[in-house]
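Only one protein chain is missing; all other protein chains are in place.
So that you can tell them apart, the chains are marked A and B in the order they are listed, and the count of residues begins at 1 in each.
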Amino acid sequence: MDLITSWIGNIPEFAVPFALAALGLIITEKSGVLALGAEGLMLVGAVAGIGAYLTFEQNAVALIMAMVAASVVSLLFALMVLVMRINQVISGLVLVFFCQGLSTLFGTLMGWTNQPVPGLGAIALWPLSELPYVGRLFVQNIVVYLTPLIFLMAVWALYRSTPGLRLRAVGENPQASDAAGIPVLGYRLAAIVVGAALIGLAGAFISVLSTKLWIANMTGGRGWIAVALVIFARWSPWKALAGAILFGCIEALIPQLAASGIKLSQYFVFMAPYAITLGVMIWVAIGKRDTSSQPGALGAPFIREERT
Amino acid sequence: MNRRYTLEVRQQMAWPWQALILTVSLILGLLISGAILVWAGVPAGELLNEFVFLTLFDAQSLKAVLFQASPLIMVGLAGCLAFRAKFWNLGLEGQMIFGAIGATAITMWEIGSPAMRLPLMIIAAMVCGLLWSVAPVLLRLKLQVNEIVSTLMLNYIAINFLLHLMYGAWKDPKDAFPYSPKYESFELLPDLANGLSLSIPIAIGTALLVLWFVGISRGGLYLRFVDKSPQVARAVGVPVARTILLAVLFSGALAGLAGLMVAAGQEGRLTHSFYVGYGFSGILIAFLARNNPIAATCAALLIATLFVAGRSLQVFYQIPFAMVQLIQAVLVICVASSDFFIRHRIRRVQVGD
Partner (left out) sequence: MSKQNAIQLKGVNKTFDGFRALAYADFTARWGEVHALLGENGAGKSSLMNIVAGLYGPEGGSLFIDDNPVKLRGPKEAAKLGIGMVHQHFKLVTPFTVAENILLNLGHIQTSGLYRERLRRVSDDIRAMADRIGFDIDPDAPIHQLSIAEQQRVEILKVLLAGAKVLILDEPTAVLTEEEAERLLTTVRGFAREGAAVILVTHKMNDVLRYADQVTIMRGGRTITSLRPDSVSVDELVRLTVGESTTNADQPSANRTPGEPYLRVSDLTSTGGRRALNGLDLTLNRGEIYGIAGVGGNGQSELANALMGIPEPVQGEMEIIGEGYLADLDADRRRVLGIASIPADRYGSALAGPLSIADNFALGDIHSGRYGPFWYLKTRAIEADAAEAVRQFDVQGVRSLKQKAALLSGGNAQKLVIAREFSRPPRLVLAHSPSRGLDVKATEAVRERLRAARDDGAAVLLISEDLDEVMAMADRIGVMSAGRIVAEFSQPADRQAIGQAMVNHV
């Protein structure tokens, strides 16, 4: 039963990157901007996090620099999508490609590849940490504990504040928002940058705190899973968190399966997250044809009608 | 008196002007890339030398460029076809992988006589690539499942399946490395005269085939409607669903064939990472070429030059190969930005009396 305890204990570590990335995507997409660049921004966050740690030897600094780096890179995306009104799908893809190249380059040229970092120590939440089987759930690093708080803050900001109302209005009906005097592009820019910061944090979590080193393209598609997560969580932060936990469970299972000696090719287990994502998308499409939770204006560039 | 700038959508820009802006943006992109290279440690003087002279004017590297271009042309064409149907086929890598797997299966199970082997491999590659694109297109047509996510997920599934084969059932027993046993000589794409691989004429032939499809066949006309005016398409009687299906399946088949080209042309066996970089390159080539087959061939040649130059940069200046990815992205961003200027006009407007 060691395996089960081990498995459960690892779930949060695998779930957090999905959760943070999904939350970042939700914030951006709630404003009506289709954000496909998560995979790229996660990589930027990951390499920046490691690089910052190797330079400053402070975890907090590393995580913050990762968020800043991702936000800065997202400005390029904002330029493409908000100013030049380039197709948002292409912009997202190009961003991923750009970030993949950029992050690998930095990692190699600055000599950050494969340099181990110590990560953060785990904090045990006594007495919960003494529980049988699930005890390890409560022995995690501080960012894991912060994640639910971040979610709470984000949900509060989105749903219980006036700027949040305006952001959502911009995503549902930019024409109506514009008529009400809300600066549509301004809100979208803010959404892109804030979302990017969270996605960068997710990436840095993987590199600095989880794997504790940088290898090129180490996110391995997690950014894309986060994109899918957001779609079938129907843009609801709590549902996305639940989905992230689900995927955390699956990913945490992988090392346990290998250790258990079960004769299943590990690669089929690696496939599982993607296959399940696909399955859920199909299931959701069959079940309800209701796209009413999709932000009404998602993906459409906003051009104000001539007002002369 | 207030002066305001407004964004106007241009109706049409004369072709020569478009070409000019496109060229300028490409040059700008190359300049930016050059700057990045210099920052990364390549002496500025060497850049021109490296990129143009050594790569294009040296017979050996020219062959390498053409050789590298063939699979790139194929995935570029695959991208063009799918995108013309407004179908975001991001699963090119997965389709390549299954194409190569299909071809390798023919070799592993020794199907057919040696003379028939290669043609069978080619067919198997196309069929398998096509099959790996069936699910996403049907899901989109019947259930409106977003094809961006579905094709990407299938990519990752394919990648892992390949690893499973490479470390497991199909691993070459002779080594510890994750690749299949070498192909027999009659299973490789042969070299024609002058050391040019067969893959090159195959690629050019495919480009012509795609040109036929989008330019000469009736399907091309339907595809134009689906691409530019899907709403009108339905109203005037274009068989939209059938057109999309055809385009996407064709796209998958081409990607599968590209997989064969890399495996049986370049590597000589199925390896665990042969597909890396081709998927997104195909997408970007299609975008650079505005989905035009001839332009895609040219763009593929450009990217192939980048690939080859990139390899030598790696050898001589220790620039990681990721630089090529970055340069590709920079080029696309510049071209996409130029698109903005082609499509819009900034006009000064006087407001008030």
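Everything below uses one rule, namely that a residue touches a chain if its C-beta (ideal position, glycine included) is under 8 Å from a C-beta of that chain, and two chains touch if they have at least 3 such contacts.
For clarity, every value in this text was computed on a predicted model and none was experimentally measured.
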Remark   = Considering the complete complex, of A:Ile4, A:Met153, A:Ala180 or A:Ile286, the missing chain is touched by A:Ala180
Key: Residue among B:Val134, B:Ile216 or B:Ile294 that touches the chain left out of view   = B:Ile216
Key: Residue among B:His164, B:Lys182, B:Arg224 or B:Arg311 touching the omitted chain   = B:Arg224
Positions on subunit A where the hidden chain makes contact = 160-162, 164-166, 168-169, 172-173, 175-177, 179-182, 292, 296, 307-308
Sites on subunit B contacted by the missing partner chain, in the whole complex = 2, 11-12, 216-221, 224-225, 228-229, 231-238, 351-353
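Throughout what follows, only the chains that are shown with their structure count from here on.
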Task = Could you pull out which subunit B residues touch subunit A in their complex?
result = 4, 6-7, 40-41, 88, 90, 139, 143-146, 148-150, 152-154, 156-157, 160-161, 163-164, 167-168, 280, 283-284, 287, 319-320, 322-330, 332-333, 336-337, 339-340, 344, 349, 351
Task = Would you tell me which residues of subunit A are touching subunit B in their complex?
result = 36, 76, 80, 84-86, 89-91, 93-94, 96-98, 100-105, 108-109, 216, 221, 224, 227-228, 231, 265, 267-268, 270-271, 274-275, 277-278, 281-282, 285-286, 289, 303, 306, 308
